[in-house]
Each structure stands twice: as C-alpha cells, then as structure tokens.
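Notes follow once the structure below has been shown.
Shown here: the complex without one of its protein chains, the others still in place.
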Amino acid sequence: MIKVGVLGARGRVGTEVCRGVEEADGLELVAAIDAGDDIDGLVSAGAEAVVDFTHPDVVMDNLEFCIDHGIHAVVGTTGFDDARLDTLRGWLADAPSTGVLIAPNFSIGAILMMRFAVAAAPYYESVEVVELHHPTKADAPSGTARRTAELIAAARREAGLGPVPDATSTGLDGARGADVDGIRVHGLRIRGLVAHQEVLLGGPGETLTIRHDSLDRASFVPGVLTGLRAIADHPGLTVGLEHFLEID
Amino acid sequence: MIKVGVLGARGRVGTEVCRGVEEADGLELVAAIDAGDDIDGLVSAGAEAVVDFTHPDVVMDNLEFCIDHGIHAVVGTTGFDDARLDTLRGWLADAPSTGVLIAPNFSIGAILMMRFAVAAAPYYESVEVVELHHPTKADAPSGTARRTAELIAAARREAGLGPVPDATSTGLDGARGADVDGIRVHGLRIRGLVAHQEVLLGGPGETLTIRHDSLDRASFVPGVLTGLRAIADHPGLTVGLEHFLEID
Amino acid sequence: MIKVGVLGARGRVGTEVCRGVEEADGLELVAAIDAGDDIDGLVSAGAEAVVDFTHPDVVMDNLEFCIDHGIHAVVGTTGFDDARLDTLRGWLADAPSTGVLIAPNFSIGAILMMRFAVAAAPYYESVEVVELHHPTKADAPSGTARRTAELIAAARREAGLGPVPDATSTGLDGARGADVDGIRVHGLRIRGLVAHQEVLLGGPGETLTIRHDSLDRASFVPGVLTGLRAIADHPGLTVGLEHFLEID
Partner (left out) sequence: MIKVGVLGARGRVGTEVCRGVEEADGLELVAAIDAGDDIDGLVSAGAEAVVDFTHPDVVMDNLEFCIDHGIHAVVGTTGFDDARLDTLRGWLADAPSTGVLIAPNFSIGAILMMRFAVAAAPYYESVEVVELHHPTKADAPSGTARRTAELIAAARREAGLGPVPDATSTGLDGARGADVDGIRVHGLRIRGLVAHQEVLLGGPGETLTIRHDSLDRASFVPGVLTGLRAIADHPGLTVGLEHFLEID
C-alpha cells in the first residue's frame, strides 16, 4: 500500500485525484493539503508519494520540501521551463532514490495519440493537427497540440521527408491555421466540448486519422494513478508520463 | 427530351457533364463544344439549354450568345461579381422566357449542409466551419466554406444571437482560423482528400455536426442535371442551385 | 414569471431540471416533489406547469392530478403506448385550456438531427443510422435511433425511393446491424461515451453525415425549458418537442 499525499487537494483537479486515490487498489490517501494547510502534514502522515496540482508560484517550494524529505512527486502543475527542470535535477542529485515526474498531460489517450502520430508520420506526405476545446480556454492552440506538432515535425525530419505540400496562394489570414515547425495546427472553441484532438495524415488515395476525446475531466485520473504506482521505480527526474507506459 | 449543349466539353469537368447528360433520362447531348470550336454549333444542333464550365474570360461572351438565341444556361464557371450579374440581368430583361442559373456549387450535399447549418444556427451558442481539401487547391478557405459562414452569421444576427464565445487571449497567429463575419473558418490541405466540409455547432452539453464529403469529382453531376431539368421553368437570373430544390 | 413544479425532483434528471428552472429567466421553481412527498403541494404552491421525470408506474396518476387541477405538464417519463395516450386525450377533452407535452427526447440537437435526416433522405440512395452509448444502457438500438430510422423509412417511401442497395450475400450474423423498416441501425457501447448518434446518407461520389453528441446529461435541460415556456400556448396533447420548435 503506497501512502499518498495530495497537494492542491481542494481544487477541481485535486478533488478528482483524492477520490481516485481513495478508490484505487494499492494506494492510500494519507494527507489532503491545500493553500493555508501546513505542508509538514505530509511528513507526519507518512506520505511516500505526493500528487501536486497547485500553481506555478508554489510548486517549486513544494517540490523542494518533498525532495528534502525523500517523498516522490507526481506533478501536473504547469510552468516548468528549462531553468526549473535544471534546478530540480540539482536537488535530485542529492536524493538519488527519490523520483519526480513532471507531466504536461496525464491522459493516457493523449499520450497514445502522440505516439501513434509519430509512428505514422514517416509514411504520409501530409499531416495536420486539429484541437477542439470549450470556449473558456485561454490559449490556442493547446499545449498538447503544439507538442504533437513538434513531435511530428521531428519524426518527418528524421525520416527525410520534405515540407508538407500546400499550394495555397490566396485566401484569408488564419485560414490555414498556425504553423508549428512547419505543421499546421487548428484550434476550435465550441460550447459543449471538453478536450479533443485529431491528427489527420494523408497520402495518395488514403488518410489515417487518430482522434482523442476527453469527455470528462476525470479522464486524467488513470494516468495519475499509473504515475504513483511507477514513481518509486523511476528515481531522478522524468518529464512525460509516456516514459512510464509500455507501448511498442 | 431536352436538347443539351456543353461548353467546355473537353475539360475535366465538362467530360463528366457530357457523360452524365448522355446517361440521363430525358436529356440528349446535341453539341459538345470547347475552345476552338464554333459556338454557332449550338444553334445548328438545336440546343435548348447549355451547361457552361469554361473560364471567366469567355463565359460572358458565351452567355450573351445563348441569351440572344433563347438558349437557357446552367453555369458552373466562376468569377461572377455584382457587375457581371447586373449585366446578365440587363440581357435577360430583353429575353423574358430565357433562364440562366449561376451556381457556385452544384453538389446537392453541399447545399443541404448549408441549409441545415442555417436552420440549426439559432439554437446554438457556438459554431465553426472546417473545410478539408487536397493540397493542390489554391484558395483557403474554400468558397463554399466562406459562403456557409456568411449564411450562418446572417442567421445568427436575425435570431438576435450575439458573438460566439471565445476566451482566447494568448497563442499563435492563425490558430483560431480565419474570421468570416465573426464565424471562424479553418482550412486543411491533406493529400488523399478530395473536398470535405464540416459545420460544428455547440451548446451546453451537446454538439451537432453536419458534414459533407465529396469523394469523387462526379458528385456534382446530379446537381447539373437537376439544373438542366428545371431551368426552363425558371426564366430570368437565378444564383444558387438551392432555389431549384424542394427542401423544407 | 411561470410557476413551475418538478415531479421526480430528487432523481438524477430531476435534480438537473430543478437547477435549470432556478437559473432560467421567466421561470420560478415553486415545488420540488419526489416519492413520499404529497402531490397536493403543487396546488398549495400555485404551480402553473410541472415537469415530470418519474416512473411509468406513477406518471398516469400524476398527470390525472395535474389535468384535474389545470396544471400544464411537460413529461419526460417513458412508457406511453397508444392506450395511455388515448386516456390522456380523454382527460384533456374535459380540460380544454390545459396542455400536456409527452416528449421521448428533450434534446434539441437530437430533434434537429431527425429533421435534417428526414429532409435529406429523398436525395440519397443509401442511408444508415449508428448510435453510440455508454455500456450500461439496457436497450439496443436506442429509442431515438429506432425513431430516426422509422422517420427516414417513411420519407423514402413518400419520395418513391426503393430499398437501399445492399449486395451482402455472406458474412456473420449481426454484421449489418438491426433492420428497422428496411433501414439498418447499429448500436455501439463504449465506456467513456454518453449519448451519440450519426445518420450517414450517400449517393454517387458523396456522403452527408449528421451527427449529434450529448456529452453531458444536462443537455436535455434547454429542451425542457423550451417546453415549459411554450406549453400554455399548446392546449391538448402534444407528442414530441419538435412541434414546439420553429424549424423550416
């Protein structure tokens, strides 16, 4: 039984994580902490691993505390740039048995979508990315869509493919989407949707489409649980849940 | 039996039209004319109606000839602006029993998609248009997608709806597509595709999607035949095949 | 301000209805009644209209009470056969200013999907229906899918279309779906889905797809509110929310 603490426990995401941990086999929720609570509660409760869905302003302090106390961390909070990752690597160098997973996306479906898009990319002349979200989302395109396009672009370069064909010579600004490393990315904002993404690949006479639909915010919970179960076996810093999955 | 002449008969589209007319009940192909042929052949062959898929440079001369000789015209050639339409109306004023149909789109499916999008628009807070074509297409978005967005925008105004919700405050240029009368339009270019369009509408907890797929260039032929059969009953100028369909 | 009572107020659907009524302009929730409560509370609260999402065993008693007291009713409870509808008509004959709406589906999107499928049916040689739901649904195909297929079959008969083409001569039982009046209907059951339906129509070289996705159970609330606002203007028995919508 892995003893788990949740940081950001009363936020919308943290609430779902707490419920998921409580219902999961082999995991025990021992501390549910949010702004205003004392983080020392993790230690007194004997937490072996934490989940952090808090805020870029506080996450580094949280992680320093965890690493100092030998508590593994599974982190969904955003805002990690190279400088922050280097800082984490420095702290972890002094705690060689502790693991930290920074994951921009805990959806197993989103990870599979990216993996499949990369595997298929060398076989297709054309490829574009479409993401669809609720209209209260602030950024366009989504981080997952940008990341997907970057990975596809890298896979095409490695396979020696040239630019995707596009004869567009006239039209309206924005009609062909955003350009991410030469891959076109389109963002739709539609009331009623949650979080959805589609990768379309095409060659002579055929297309291949890989689509991921998140219909409920709870869809990230299985990925968080996967992270918690595997984190003790992955000391040091890991970026991306895909490194914990077995897909070939 | 309606006697039909085809102008632009040896072009890719004209070839399909000739075949469609030959196979159709109630129509007889009496003249197949292209650049270099004498347009007087229409008269000697007794053509009652012509189909024109030629070029903006020659279509006005073709239509002046047809109207002068009392021959109805079903026209898929592009490039008609208000000035040209006014000129046609002037010519037709002197030929009250002759009909000219100018149709930017002969696909019955595309027309139904537009009709349904307009009918549904008042019931949904959000709506966007996605068109997908082969990568040799020169314009983006497609003319059909622009027209669909304009019709949706008009339907929303008439229903008293405000702007579509969109909280996007940061991102990449083009990610949210082109803006056509306040409606976002996205154009994809993928090898293997032919001509496809999707209208997505959304409200709290639900979405409605209307999608038209042209998988073969022959898909416009039924619309041309519908135009030929109905043109004699529609003297004067008609813009848009939808005026010849019975949809309620 | 219309005074509204809700019967079945503590059920999953009733809870959403109560919240929807409370948030809606022009409606006031005056009574929330469930099993064990006294239905007379509707009268003392001055309810002008009720929403009934209860159970086939009790709905007729509820409606007899409402009609007796001149309270309009918007009913989502299932189990109405011709005998029950006749009984309702009899009761309403003595209450000429009272309206009862029996609606198997309050989703405006589902109603639009059916309307568009019927409008498009005469123009396409082929058509099939696919419905997709969560795997805890007991019946297959869904009632909406059956109804859609029946309406399409009727539209095809009226347009003089023959049977849909199908050369299948060998295969596995069930592969071609269920047969509803000659229209093939397929039901998928997938964890993570809510309630979705697609109508595919096809002719030479093109297809038209109309798809409705319910991603949240709250999607029926706008339809219930539409029913409440319009019921006083529709005395007598109405079956189907579509009769309250203005779609042409």
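So that you can tell them apart, the chains are marked A, B and C in the order they are listed, and the count of residues begins at 1 in each.
Keep in mind that, in the parts below, a residue touches a chain if its C-beta (ideal position, glycine included) is under 8 Å from a C-beta of that chain, and two chains touch if they have at least 3 such contacts.
All values reported here derive from a predicted model rather than from experimental measurement.
Although it is left out of the displayed model, the omitted chain contacts the following shown chains in the full complex: A, B, C.
Touching the missing chain, out of A:Ile2, A:Ala120 or A:Leu151, is residue A:Ala120. Note that of C:Asp40, C:Asp86 or C:Glu125, the residue touching the chain absent from this view is C:Glu125.
Interface residues of chain B with the unshown chain, by the touch rule above, are 192-194, 213, 215-216, 219.
Residue-level contact of chain C with the missing chain is found at 124-128, 130, 132, 135-141, 146, 164-180, 184-193, 200-207. What chain A contributes to its contact with the hidden chain is residues 107-109, 112-113, 115-116, 119-120, 123, 203-219, 221-222, 247-248.
Here, only the chains that are shown with their structure count from here on.
Averaging Cα atoms per chain gives one point for each, and the point farthest from that of chain A is the centre of B.
The chain occupying the central position, as judged from C-alpha centroids, is C.
Centroids built from CA atoms put chain C at 36 Å from chain B. Mean C-alpha position of chain A lies 39 Å from that of chain C. Touching two or more other chains at once are residues 192-193 of chain A.
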